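What follows is a single structure, written as structure tokens, with notes after it.
Only one protein chain is missing; all other protein chains are in place.
Up next, chain A:
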Amino acid sequence: MPPLDKKIKKFLKDSVRIAPKISSKGELTELRTGLVSPYPQTRKDAIKKTIQQMTVGKDVSSLFPDVLKNIATNDVEQKKLVYLYVMNYAETHPELCILAVNTFVTDSEDPNPLIRCMAVRTMSMIRVDKILDYLETPLRRTLQDDNPYVRKTAVICVAKVFQLDKQLCLNLGVLTDLVSALEDPNPVVVANTIASLTEIYAMDSTVINLNDLIQSHVSKFLLALNECTEWARITILTVLSKYSAKDSIEAQDIIDRVTAHLQHVNPAVVLATVKVIIINLDLTKPQINDPVMKKLSSAMISIMSTPPEIQFIALKNIRIILEKYPELLTKETRIFFVKFNDPLYVKLEKIEILVRLVDASNIKQCTILLNELKEYTREFEPEFVSKAIQALSQLAIKYSKESFCNKVLDILLELLERQDTFKDDCCIAISNLLRHCPTSTQMVTQACGLLNTWVEPELILNRDEAKCNYVWLLGQYPDKFSSLEERILGFVENFRQEDPLTQTAVLATIVRLHTRLPGTILQTILELATKETIVIDIRDMAMMYWRCLSIPGGDELVQQLCNTAPPAIDNILDTFPPEILKKLIQELATISSITFRPQATNAKKYVRPETVVKGKKLDELKNIAKNEIVKNDEVLLDFGDDATEENNKNTTTLDDLDDLFNFGTVLPKESNSGTNLESDFNKLGINGGRQDTNTTSTSTTTQDLMDLF
């Protein structure tokens, strides 16, 4: 026992804090003084301040040596702060890092598991080769630690080291240790091990055989599932969803074992469970009234009372699942009714789900939804209203009865009379309805009656899609419009500014109506379309028409071509092509399931350039650091561009097709009509010089299909 006065002296010394002085030498000098102060509390304050500067983005790397002096401390909090600093700036001072190595190694043997963890966790984050050289012993030791808390950290460190220096990791042979950690008695360690293995596999699929490991450990995973933290459960469930069951009995067994997790309070656990079940349902082929289907429905509904971001993911996922199992959730439409305080992005998704969910054979349900959607069209958020308008037409066409379509038409017309803002959407929706019920003269008269009141439609309408539909209506029902010539002339005058869809529509409509219109309009449009447009397809189309019209008996030919009745549309809901759907099901709950873009199977492997910083001179290092950042940028840029561009292309062509024909299911129909068209052409004997262009590229065919209008 030290004497009292000594104790007091020590206490005073420990707690002395030197008030920061306003010094003329600047902040850094001041911090430096603090960091080397003889008083511990003052040093700690200075460290805190340094970290604070680092947090706000100032470069305090020049203090590295002084901060490092404080690493050997007994104060856990201070140690954490110094570690944090070292982790951030080690690359700029690789030479000095060696000073910290000793502390790291000592700390990895500390009796306190928290310190052991911290040491190995920090070491494996530092991209400096000297540190990595010393990592072997601590990493091995912690992998075999008595304390599961340490082991669960160590297994993740293996993935970190692998990312930093793959070769080193292989040389050390820690991967074998990692694989054997799958046998660990502690479920949390098992979960982290599998997470770590998954990461390594994503970086390089040649070093381990993940699939085999999963196959051989399924029973282990199923056992661990009931005994670990919620996050570990997600990891394990995710791995289980990668497992392919041998037969329906095993699949059923897996389903039975995981089903209880549908009742977990954590929505991510629920979604992960849903995924496992959905994937295994492929083998068990359950009946609609199988209890598991019921449980799936109610689990997904339960996510509707979670935070909006998670609802958003669930809604996107439900859209995917519904395409595979449309019978799920059909009784539950009301849950997806929009709440007035939902964020807009949730509202829009809910509408998407509602129209897909509604049972087309249930008049009551359809009517309720109709009234609900009608209510939505009175809201004030424009995006929401236009989605509701779209949904109304989708619902009408799904339910299919003419009287129902008529009701929807009434709603749309009423809306148009009340408001000016949604002409675009209404115009598209109305055209769709008319395409669905081409025989209903009453609807045609009503709709065109209102559209006829619009003056200068080319200026009222904004979207390409809407204009194109309007022009199509002009061509389809020319008798219903007054001053037809004037209307068309308006579009012709604007021709140069229009987008391709409208241009095509204008061209096709004028050719179609050329007998009713003065010849000059035809002449003008053919000239415009051949000379003034940059879209090759439109030019080709115009050329073709021009030739047809100029050959003897051409008028008849063109009439024949133009007056083919367009096929009635019976579904305007987008669906996924089967192979995309299959992939999306595999990727439920991930980001790709929100964007509806499955990861390309042969996507660029996770490539990282050599990143470990070797001990070099300071200037060189700075350059390396700079280059690193630039390089990183480039890699990321490349990756992003490749992936998105490709996908964009696909989707835009699909979208275009969609817009043009208002088909929901694009693929089969496209090919059908495509071939029809070709044979038409053959019949008509105009397969002259143009045919090559017509049939080779899809987009050309697409445009040509417009002829059908």
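Brief remarks follow.
The criterion applied here is as follows: a residue touches a chain if its C-beta (ideal position, glycine included) is under 8 Å from a C-beta of that chain, and two chains touch if they have at least 3 such contacts; residues count from 1.
The rule we apply is simple: contacts and distances are computed from a predicted model.
Within the choices "MHD domain-containing protein", "Translation machinery-associated protein 22", "Cytoplasmic tRNA 2-thiolation protein 1" or "Orm1 type endoplasmic reticulum protein", the name that UniProt assigns to the complex's undisplayed chain is "MHD domain-containing protein". Checked against the hidden chain, the listed residues A:Y39, A:Y149, A:Y325 or A:W546 yield one contact partner: A:Y149. Within the set A:Q263, A:N462, A:S483 or A:Q560, the residue that contacts the chain not displayed is A:Q263.
Across the entire complex, the residue among A:P3, A:G26, A:P291 or A:G519 in touch with the chain not shown is A:P291.
Checked against the hidden chain, the listed residues A:T206, A:N341, A:T439 or A:N563 yield one contact partner: A:N341.
Seen from chain A, the chain kept out of the figure touches residues 44, 48, 51-52, 55, 57, 74-78, 80-81, 84, 111-115, 117, 121, 127, 147-149, 152-153, 156, 159-160, 163-164, 186-189, 192, 195-196, 199, 202, 226-231, 234-235, 238, 259-268, 271-272, 289-291, 293-294, 298-299, 301-302, 305, 307-310, 312-314, 331-332, 334-335, 337, 339-341, 344-345, 348, 362, 364-365, 368, 372, 375, 378-383, 587, 589-595, 597, 599, 606, 608, 611, 629, 632-633, 636-637, 639-641, 643-644.
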